[in-house]
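All protein chains but one are shown at their positions in the complex.
Going by the order they are written in, the chains are A, B and C; count residues from 1 in each one.
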Amino acid sequence: MNTNKIKHIGVFTSGGDSPGMNSALYAIAKTAEATGIKVSGFRKGYEGLIDGDLVQFKSHELQKLTQKGGTILKTARSKRFLELEGRKKALQTLNANKIDALIAIGGDGTFKGLLTFSEICDIPFIGIPGTIDNDISGTDYTLGFDSAVNTAIENIDKIKDTAESHNRVFIVEVMGRDSGYIAIHSGLTTGADAILIPESGKDFIYLLDKVKNYDSEDAFLVVVSEGDEIGAELVSSKIKEVNPNVDLRITRLGHIQRGGNPSALDRMLGIRLGVASVNALSQGKKNVMAGVLNNQLHLTPFKEVVKQHQVDDELMELLELFGK
Amino acid sequence: MNTNKIKHIGVFTSGGDSPGMNSALYAIAKTAEATGIKVSGFRKGYEGLIDGDLVQFKSHELQKLTQKGGTILKTARSKRFLELEGRKKALQTLNANKIDALIAIGGDGTFKGLLTFSEICDIPFIGIPGTIDNDISGTDYTLGFDSAVNTAIENIDKIKDTAESHNRVFIVEVMGRDSGYIAIHSGLTTGADAILIPESGKDFIYLLDKVKNYDSEDAFLVVVSEGDEIGAELVSSKIKEVNPNVDLRITRLGHIQRGGNPSALDRMLGIRLGVASVNALSQGKKNVMAGVLNNQLHLTPFKEVVKQHQVDDELMELLELFGK
Amino acid sequence: MNTNKIKHIGVFTSGGDSPGMNSALYAIAKTAEATGIKVSGFRKGYEGLIDGDLVQFKSHELQKLTQKGGTILKTARSKRFLELEGRKKALQTLNANKIDALIAIGGDGTFKGLLTFSEICDIPFIGIPGTIDNDISGTDYTLGFDSAVNTAIENIDKIKDTAESHNRVFIVEVMGRDSGYIAIHSGLTTGADAILIPESGKDFIYLLDKVKNYDSEDAFLVVVSEGDEIGAELVSSKIKEVNPNVDLRITRLGHIQRGGNPSALDRMLGIRLGVASVNALSQGKKNVMAGVLNNQLHLTPFKEVVKQHQVDDELMELLELFGK
Partner (left out) sequence: MNTNKIKHIGVFTSGGDSPGMNSALYAIAKTAEATGIKVSGFRKGYEGLIDGDLVQFKSHELQKLTQKGGTILKTARSKRFLELEGRKKALQTLNANKIDALIAIGGDGTFKGLLTFSEICDIPFIGIPGTIDNDISGTDYTLGFDSAVNTAIENIDKIKDTAESHNRVFIVEVMGRDSGYIAIHSGLTTGADAILIPESGKDFIYLLDKVKNYDSEDAFLVVVSEGDEIGAELVSSKIKEVNPNVDLRITRLGHIQRGGNPSALDRMLGIRLGVASVNALSQGKKNVMAGVLNNQLHLTPFKEVVKQHQVDDELMELLELFGK
């Protein structure tokens, strides 16, 4: 046990913001305080490390912010940190502030940054997966995914009111970059007639068969993931090829999926991973991502964390049954 | 008093659906039942009149649906009703079913249809203004407007989480066709930095001045109405002209603004206007729109109902103060 | 015109908190800044006046808080201000800080306090009606009422899911002190089978008739206002007298009705009244309450502001039709 070694933890959020980040910050501060560790937050991700832009954390203040979306530390993508020069400055900041451990909340790009940083900086790093896309291995859910899906389905439910009032075809495009998790979850749970995800590729056969037989005496809901290969526009043009007279509308949910008060699950996940990351540091762990895998706390070495490109078998079977 | 004359009211919803329509249907059925009047609902607007597609209403069943968005009668735009042939068929339907009064929930196009119909049909017509755009004279609010604004601001609040986390410029496009009511209400109530409405035309000077001085140390929120003259894309290109490096995102809220459970105000408005329209018929009124003007029930002859193209002075002053 | 005379406005919130207060504070700061007036906020209502507990306002900071429920100035009831001693200290605070006008957001008790204060203090006072109870004359709506009703109906909608799943009688008690506005609005808009308000007194005849005939093949929803004369417990015991075996549940919505993000209407009302109160001061007005009466801005002298004990005729007719 080397619990006593950590005196001052630095923490930052990086990449896209996601709901639940503030819960994680609260839990980090609370856990650290309970064991006499000081916590400082760097603003704007790696930019704050480079510029020495840091604030002190008290859990009492963070306690009131568990319901707030986004990240109070702000976030950014940093070009400077990609250069050795930038990383050297970040190291100077850590040394100048006697920070002896670092917790980063972000996506796989954030963890890659830490790995590179570890070449010149030997203090322990812990990562927490924060992205609405749920595309990171080593955890059942990433921070923000459940909130994003809940926002998506609340709004798709609204769209269904209009779709059913007009007997329209509606194409709803959801986020997820090259991952179909948001589309498959939100499509299944809103009773979509068709669900299209990047992992399935341009497989429009079933959709077009269904739409051809669509009798316009009901609504028809397509949930599609954003992406170069698919996306709402492409689906729309394919449908119009087989059924030119269809009454069709497109809605892209867009950035509303990133914000908003975090769901219960994301707040709990933030708390669990926040506590786990400080505990991991206290136990001498380093360069690992704290996740919840098969509903249990789990640490995965950064080197093994990969971007997921496939949804699991059970989901694919559900997609086959409900989304085609 | 010719209360006893009305025995059977027909009702339909027409044009775009809007939250609160089902409350109005409930109130019409309940009020009619209390005075022994039968109520039938035509499905899909004027199409149902032409095709004789009608269902009987019991208030007891509608009572459970006050919270449901859209319209259970479905709605549609009817090309056939624009032709005399179609209107003659609609008249046959009314006669065949011994319907001696008609209540229509819809926009100004719906009321124009009734006026034309009155040339060949002399039963009394009452209109209820139902559209999220709030662009009809003779009423403070149209049915659905308050729900649409509430949906808009709940989602703009979410977007603000991300905008503030990234210090981004966000352009949010809201609905309203050529009316700026949704934009001005949702912009004012979310603390937008700039609000652009069709009624103000292409007046970008103030916005561009503000954005030029924008220091990227905070979020910057623009709420803009859809429309040929303005719209998110145009605003975006104007901003990029004066500040090419700005971190800018666009979100169009789209059709989520039309659906969802109606707000308290829209449900009350539906109930008030539903009751008022049956009472108006019982009092021998015809060819009038029931509205709530200056918070009082008010009947406006169809001929005087116009599409509003201007927001009132108080709102324009608020726009001047907050939105520029 | 004596526009130039006002240099420094003090503002505070008093009595129970209500959603929309922060929007009003934002609008006051923004309007004052536009005309070069300084604004200070007193914390905790009259207590802050007595103790000199004040903070400076910048509209830029308040702009981000329009969606926040409660009041960032905090609020309290002050026993000390009821004593002359307390009011003298409050006067000293105003003089010491060169405050030459005062805007108070609160209920009728708050305005009575200002009237008494005006006996020893001759700077102009403006009131803004802030209470969820909607029981103040001179305005269509008080700040917070629309949010409270929306919170009530969203939760009654949830209760209906369970009531209908179990075919139960549900009694839901809502707030309003001795005013039935929340009960009547939330009861009408959720399709309640019976609505009981203080203004109607202990009139249980209709309710009991309905419940006697209740066949337990459906849900039965009673919305009742809190209050000594009525309240959920009394209604429950009355129902059990006529139908002892009924499957009945009580839920009191309680304080959830006071908080939460303000509705669109309450945010707009806060903005309209905030601007109007500063404008009233600039125009030399004093000792008036700014309200929106018949949907128009309206100033009512404090002496004429009374607690409303009656709902208007149209509402009573709706209650008669739907709630009995």
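Everything that follows uses one rule, which is that a residue touches a chain if its C-beta (ideal position, glycine included) is under 8 Å from a C-beta of that chain, and two chains touch if they have at least 3 such contacts.
Because the structure is predicted, anything quoted here is derived from the model rather than measured.
*Asks:* List the displayed chains that the omitted chain touches in the full complex.
*Replies:* A, C
*Asks:* Which listed residue (C:D17, C:D135, C:D193 or C:E226) would be found touching the missing chain in the intact complex?
*Replies:* Touching the chain that is not displayed is residue C:D17.
*Asks:* Which residue, C:R249, C:K307 or C:K324, contacts the hidden chain when the whole complex is considered?
*Replies:* Considering all chains, including the one not shown, the answer is C:R249.
*Asks:* One chain isn't shown here. Among C:S23, C:S59, C:T75 or C:T93, which residue touches it?
*Replies:* Touches the omitted chain: C:T75.
*Asks:* Which is it among C:K5, C:K58, C:K158 or C:K303 that touches the chain not included here?
*Replies:* C:K158
*Asks:* From the listed residues A:K44, A:K74, A:R87 or A:H185, report the one that touches the chain absent from this view.
*Replies:* A:H185
*Asks:* Pick out the residues on subunit A that sit against the missing chain.
*Replies:* Residue positions of subunit A that touch the missing chain: 23, 26-27, 30-31, 34, 63-67, 140, 146, 149-150, 152-154, 157, 160, 164, 185-186, 188-191, 261, 263-265, 267-268, 271-272, 275, 293-297, 314, 317-318, 321-322.
*Asks:* Could I get the residues of subunit C that touch the absent chain, sorted low to high?
*Replies:* 13, 16-17, 19, 44, 68-71, 74-76, 151, 155, 157-162, 164-167, 170, 249-256, 258-260
As a working rule, only the chains that are shown with their structure count from here on.
*Asks:* Touch graph of the chains shown: is it line, ring, star, complete or other?
*Replies:* Looks like a simple chain-to-chain line, open at both ends.
*Asks:* Nearest whole angstrom, what separates the Cα centre of subunit A from the Cα centre of subunit C?
*Replies:* The separation of the two C-alpha centroids amounts to 40 Å.
*Asks:* If you look at subunit A, which of its residues touch at least two other chains?
*Replies:* In subunit A, nothing touches at least two other chains.
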